[in-house]
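With one protein chain removed, the remaining protein chains of the complex are shown where they sit.
Up next, chain A:
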Amino acid sequence: MNLDAYRIADEPYYRPVGNEIELFAAAYSDRLPVMLKGPTGCGKTRFVEHMAWKLGRALITVACHEDMTASDLAGRFLLAPEGTVWHDGPLTMAVRQGAICYLDEIVEARQDTTVVIHPLTDARRILPLDKKNELVPAHPDFALTISYNPGYQSAVKDLKESTKQRFVAIEFSYPDAATEAAIVVREAGVDEKTASLLVAIGERSRNLRGHGLEEGASTRMLIHAGRLVAAGVDIRSATQSSIVLPITDDLEMRDALTGAVAACLP
């Protein structure tokens, strides 16, 4: 199968926060597997797309879920008129043809599923397909990237120590206010004033992290709010429906957050 569908033609917008681009590029030049850590909606996926574009590689993304089996990653035999036919899974495809394989939210997958990536992430760089009795050596362009959102809610779903220690980790967090405002301006198409307001609101909700909220509003949420504003919704309703309502079902927290949002607005 051709990888062209997985190539990224136009530059995905990404605004670096620290030295993550250099780190990733250096890791890729040595084909080290990379782990992206950070809260949801802070730009991990976008970053990978940007890097794939920048490095000129195809990007195969797999969203992990708990029903995922090893053959969902590696591939399986399917029945065809002429008999059984092997179909490469997304991981095998990336390994064979030299793409960046991105396993999003890897902790969601069962721990025994994720061990298939072990031989790929050390000096061997091979993918054994035991069903097919084949060893697939990794294409020189192949690289593996995973994302991982730590937190105490993951106590049950955690990566195996043996999996964790194979990766170079890049920590993501929300960008500083000015950078984040610039991102919101660019992505949502609102003016700078609105963007800074939204960022101030986001900061308020992040203050509540661990004090009633699991997570504060992500950059993605702020962008959504900005898009609603750009579409003509007034900022109060926009923040209400894109931040306050989705983020919590707890009435008191909602009330407090609504108050804090109002405090940010003139």
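In this section, a contact is a pair of C-beta atoms (placed from the backbone, for glycine too) under 8 Å apart; a residue touches a chain by one contact, two chains touch by 3 or more; residues count from 1.
Everything below uses one rule, namely that contacts and distances are computed from a predicted model.
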item	value
Undisplayed chain, where the name is taken from the UniProt record, one of "Cytochrome b", "Sulfate-binding protein", "NADH-quinone oxidoreductase subunit K" or "Nitric oxide reductase activation protein NorD"	"Nitric oxide reductase activation protein NorD"
Contact with the hidden chain (one of A:34, A:109, A:181 or A:256)	A:256
Among A:55, A:126, A:182 or A:200, residue touching the chain not depicted	A:200
Touching residues on chain A - with respect to the absent chain	66-67, 71, 76-79, 83-84, 150-158, 200, 204-205, 207-208, 211-212, 252-253, 255-257, 259-266
